[in-house]
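As you look at this complex, bear in mind that one protein chain is not there, while each of the others sits in place.
Here the chain labels run A and B in written order, and each chain numbers its own residues starting at 1.
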Amino acid sequence: MTKPLSIRNITAHYGQTKVLEDLSLDIAEGELVSLLGASGCGKTTTLRLVAGFLQPTSGSITLGGKDLTKLPAHQRDIGLVFQNYALFPHLTVAENVGFGLKQRGISGDAKTKRVGAMLERVGLAHLAERLPGALSGGQKQRVALARALVIEPPLLMFDEPLSNLDAKLRVDMRVEIRQLQRANGTTSVYVTHDQEEAFSISDRVAIMHAGKIMQLDTPENLYQRPANAFVARFVGFENLVPMKVVARDGAKITAEAAGGVKLTLGLEHFGAIPDNFVLACRADGLAVTDNAAAEGIPATLGLRTYLGRAYQYQSETAAGMLVANGPLSKPLEPGSNAKLVPVPDQCTILAVE
Amino acid sequence: MKRFAGWTLASPATLLVLLGLVAPVAATIYTTFGTPGGPFAPYLAFFGSGFRRTVLLRTINVSLAVTAIALFVGFITAYVVSRAPGWLKSILIIAAVFPLLTGVVVRSFAWLIILGKNGILNSTLINLGLITEPFQMLYTQGSVIVAMVYLFVPLMVLTLVGVLEAIPDDLIQASASLGANSWATFTQVILPLAVPGLIVGAVLVFTGSFTSYATPQLLGGEQVMMMGTLMYQQAMVTFDWVSASTIAAIMVVITIAIVMAMNAAARRLNPMTV
Partner (left out) sequence: MPTKIHPALIGFTVLVFFFLVGPLVIVLGSALSDTTYLTFPPQGISLRWFQNIFEIDAFRRTILTSLQVAVISTFVALLIGIPASYAMSRYRIQLPGWLSTLFVLPVLVPELVLGFSLLKNLAFQFNAPIFLSLIIGHTILILPYVIRVISASLASFDFSIEEAAISLGSPPLKTFFTVLLPNVRSGVIAAFILAFITSVNDVSISIFLTGPGISTLPIQLLAHMEQFFDPTVASVSVLLMVLTVAVMAIVERTLGLTFLAK
């Protein structure tokens, strides 16, 4: 039933504006891939192209080897879950779920049975005769999910399905969506702007920006080894320090940043380090210490904020303003001098673009 | 003072409607019950007259025909307008609003020029060699219906454009994604959601046609007398004010009954209410 999706060299325009540029994406059978990015990055456009609500300027879309590019939306057989649920307000819950079956000529007992079973699965059997207006947000979202699943589509697509729910429900629902998707093994595309949601639910995540995929990888790899500065910033590497290797010594290198700051980094942690690179560190990846002998970036501390697990300092350095965390046990005063010591676990190396 | 602020502000308008509309209209209806021949004599006289029954039936028939045509034409037009791109939509709405703001006399007059004995339609047909003698098109039921459809289509279009625009694109896309072709989406999603608007439009057009005066007067004349023209004739030509009041009462009752019935139907059929 489920099929792999292949998007090949898609370019798309809204009027004169190019919104997608030469985008390619392969999603394996049964895999859930999220498209993650800020609004206007092209993630929703990609979804609408696959759904058939937009036509690409060039490129092709195939589902299980079948070319969808020229097929009208209603013949594509894709299950869609909308941000605003898009439930038919004049139809009951059961009629909403049965809508797709009706279009496929399935009626009578067969339809009733499948609708009933699906409502059972999403836990809404008792609301079958209600109109959508009488449902809560979470219930509406379940109906939308049931309606998309009941047609047993080879591909499921979610367009920010949880953004209208409150925080607690959002977490519950994403677990539920993932469980249903796993159980059915349906190939899925999931569009969201919420990083935590994308990382928690997906097999792989495509981080998008300005109509391009910046990186497509597993959540673990994206989080720990971003491929470029954009993705690094996106996943929370707040400090990007350009550096140049000045000495190599076996398993260690010494590199210099602007302002003559020198650091020694171990290859065992970072792998190969090119001559020119960017050291990317989270705030936790720069430990603030008042030990003047420590090897780190010399800084003058600025504003201190309390994070609960640490203090965070806006730190003035020769390499620019950096954000670094220090221990709760030792609050340091603004204006004092300190060292920012890189913590290898919370840092990564980026090639210069 | 605050407790009466609402009443103080609303009282001039309230008094005007009570004294200028409710009281005189009630008085008009009241006089039809206090006649020498018994309380219902004017109504018995009205329904006893074959001519008046014909006028009433004709008025109902014409109004139903106008409503049906306006619903059909208006719905399709409103659907296309509601899905048109922004700039085109503005132009089309202007084109619909303009006739609406042009008076009923002017718009009926246009059909006098078109349908007259030496009118545009007759001379075109003669020039094309399709007929040799001019057709009698004026002063027929058809001419009244055509002119009234012309009168009310803009109203229907504007009523329905609002309703159809309120249907989110999402629903139409959801329908397509579930495998519905455009016809299925139209009949199973758009049409049911437009029902409340269709009811409002139908009421506006039906009551408007039922109580119209200028159009049947100009295009129907004596031959196609309707309730409005009959009432005017009774009041201002024969000066039979009891008879005119009776017709007025019948018009009020029918109009209000239809509005109330349709209101109830609209509430029951409105998919958005729970």
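In this section, a contact is a pair of C-beta atoms (placed from the backbone, for glycine too) under 8 Å apart; a residue touches a chain by one contact, two chains touch by 3 or more.
Bear in mind the structure is a predicted one, so any value in this text is a computation, not a measurement.
The missing chain, though absent from the display, is touched by one residue of B:V62, B:I114, B:M137 or B:V200; that residue is B:I114.
Even with one chain removed from view, chain B keeps its contact list with that chain: residues 3-10, 12-14, 16-18, 20-25, 27-28, 73, 76-77, 79-81, 83-85, 89-90, 92-99, 101-107, 109-114, 116, 118, 120, 150, 153-154, 158, 161-162, 169, 172, 182, 207, 210-214, 217-218, 228, 231-232, 235-236, 241, 244-245, 248, 251-252, 255-256, 259.
What we mean here is this: only the chains that are shown with their structure count from here on.
Here the CA centre of chain A is 56 Å from the CA centre of chain B.
Per the touch definition, chain B reaches chain A in the complex via residues 168, 170-171, 173-182, 184-185, 188-189, 192-193, 271-274.
Of all residues in chain A, only 51-53, 72-80, 82, 84, 86-91, 99-100, 102-104, 131, 133-134, 147-148, 151 touch chain B in the complex they form.
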